[in-house]
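Left out: one protein chain. Kept in place: all the others.
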Amino acid sequence: MTVGIPSPPPSSRSRSATEKELDRLFEGTALTFALFILLLLVAIGLLVLVQAWPAVKEYGLSFLWTSAWNPVEGRQAFGVLPMVYGTLLTSALSLLIAVPLGLGTALFLSENFIPLKIRTVLVFLVELLAAIPSVVYGLWGIFVLIPALKWCFGLFGVSFTGPSILAASLVLSVMILPIITAISRDSLAALPPELRQGSYGLGATRWGTIFRVLIPAAISGIVGGVMLALGRAMGETMAVTMLVGNANTISSSLLQPGNTIASLLANQFAEAKGIQVAALMYAAFILVILTLIVNILADWIVRKLQAKYD
Amino acid sequence: MIEPGLRRIVESIMNPTSIANDVVLRAKDCDIYYGAYRAVRDVSVDIPQHKVTAFIGPSGCGKSTVLRCFNRLNDLIEVFHLKGKMTYHGQDLYAADVDPVEVRRRIGMVFQKPNPFPKTIYDNIAYGPRISNYQGDMDELVETSLRRAALWDEVKDKLQESGFSLSGGQQQRLCIARTIAVQPEVVLMDEPCSALDPISTLKVEELMKELIQDYTIIIVTHNMQQATRVADYTAFFNAEVVEGAGGKVGYLAEFDETQKIFSDPVQPETRDYVTGRFG
Partner (left out) sequence: MLANFSMDNFNSQSLKINKASRRSLFNAIMTGLSAACILTALVPLALVLFYVTVNGFNRLDLDLFTQLPPAPGLQGGGIANAIAGTLIVVAIATLIAVPIGVMCAIWLAEFGGDDTSIDEWVRFGVNILAGVPSIISGVFIYGLMVKPALPGYSALAGGVALAVLMLPTIIRTTDEALKIVPQDIRWAALGVGASKYQMVLKVVLPAAVPAILTGVTLAVARAAGETAPLIFTALFSPFWPNGITNPIASLAVLVYNFATLPFKPQQELAWAASLILVLLVLASSITARLVTRKR
């Protein structure tokens, strides 16, 4: 403090015009970049639709329920039904595996079964599952998982060719599990501690409290996490491409090869030409719409939870 | 200072009209630790049946901590441990073979902040009975519990609405109804009125006087008027700074009939506190 020494008057009391101008410019620039994100989203949707237009005009909605995919010139026919089927089937199957495992993991990590330090390490390891590149899972699937599955099925005398819906779904479930765990754990941790105390105070057991109070109270966050995982599973490309077999057929057996929209795109774009590009863009547009619906639902559900306890 | 339990025996012999109370809960030489830090020391107290016992004292004196020990809710804190003996009908509450879940079904708890579950009013009440496999008529039990908590008339037409739709005072009475629906023997109340307005506070206090016929109540309160209004017995807790202990250590300074504590306390510190000189 400079008590006693009179401070000199500031040279200028009001800010200069340039400074005000700079302030406005800065905010304007920042806002432009923020709006750019929205523009980018719209651009992605529009560009894919525009480039798909020739195929949309040619095949209309029947594209969705035809199963021919023939890029050979002169005999072109495009239908995306097997890939939509494969996308939905692998996603559903991977959710079936990952939801119980992911939720169980989240519960284990949100309760005090083990000391906090070990829990922190486990949380990190589960997060690491999500960080390993998709293509590495694919490589591992080809050289480790598929031979292991072959051996397993061989024990029971079941013939298993290798790349299949099952192999792809198994690896997918590993990749989406950390999403389910992370978001479920967050929504369980966000619950007020009074809920837990209230339940214990009434003589509830730990798991009674978890099933009857904590999970119901955190359900919108958990469901939101599952939806995000579903979106991820539908769009996941590399590991699936390397393991699903890329056969444009609809097979009722999980041990048979299949295809997904994302792996169709990964396989064919680099060599596609003419109407095939449009057909691929059409398929991409369907994938965009599918993931968009799932992600908007997820966003809406997660927001609903935040509103409740804030 | 005469041992309070002993004093009551002496009194009951000397004065035949006074009723000798059974002791429900008893703490004997209890020290409470969080890790290596001793938060409360040397607590010995007998809680008489069908009476309201108030725990008063300045903040940080450990009265809520002691309260939570009676139904083993402190077990939720990993570093907590208790030295000494706490008994419930002579049974050691902290014996290795005692199930804390069973303890909490007999010794219920009402918290400082109303904490209804995010469920309907009906399901809030039915929660406790359901987890303890209540076989009787649930509708009847819900109605009785709400009536006993003096809430029935206010909520009977909206039992299927969320517990959160009620006002703060109603929520707290819902939590009391939820606790007595489990039919405990003892109800612990941790500053149940500190988040309530004066009218709701009055309602909860009247409720306690009703409930005392069937339950034993221990209430922690900051409010000395409240203790004089509702409590038969009062325990005054104080805290002292101990060198090298890492903070304040709480202890039980005096325990007696409420009237005695507020009119003629033995300890000078109790007198200072109840006359408003500190705290």
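To keep things simple, chains are lettered A and B as they appear, and every chain counts its residues starting from 1.
Criterion: a residue touches a chain if its C-beta (ideal position, glycine included) is under 8 Å from a C-beta of that chain, and two chains touch if they have at least 3 such contacts.
All of these numbers come straight from a predicted model, not from anything done at the bench.
Colleague: Residue by residue, what part of chain B touches the chain that was omitted?
Modeller: Touch with the absent chain occurs at residues 3, 5-6, 9, 22-24, 26, 28, 88-91, 93, 97-99, 101-103, 106.
Colleague: Which residue numbers on chain A touch the omitted chain?
Modeller: Contacting residues on chain A, toward the hidden partner: 10, 15, 19-20, 22-23, 25-27, 29-38, 40-41, 43-44, 47-48, 51, 100-105, 107-109, 111, 113, 122, 124-129, 131-140, 142-144, 174, 177, 181, 205-208, 210, 228, 231-232, 234-238, 241-242, 262, 265-266, 269-270, 277, 280-281, 284, 287-288, 291-292, 294-296, 298-299.
Here is the rule we use: only the chains that are shown with their structure count from here on.
Colleague: How far is the middle of chain A from the middle of chain B, if each middle is the mean of its Cα atoms, in Å?
Modeller: So the centre of chain A lies 49 Å away from the centre of chain B.
Colleague: Enumerate the contact residues on chain A facing chain B in the complex.
Modeller: By the definition above, chain A touches chain B via 112, 115, 192, 194-205, 208, 212-213, 216-217, 308.
Colleague: Considering only the defined contacts, which chain B positions touch chain A in the complex?
Modeller: On the chain B side, the touching residues are 71, 73, 76, 78, 101-106, 108-109, 111, 113, 115-119, 127-128, 130-132, 175, 178-179, 182.
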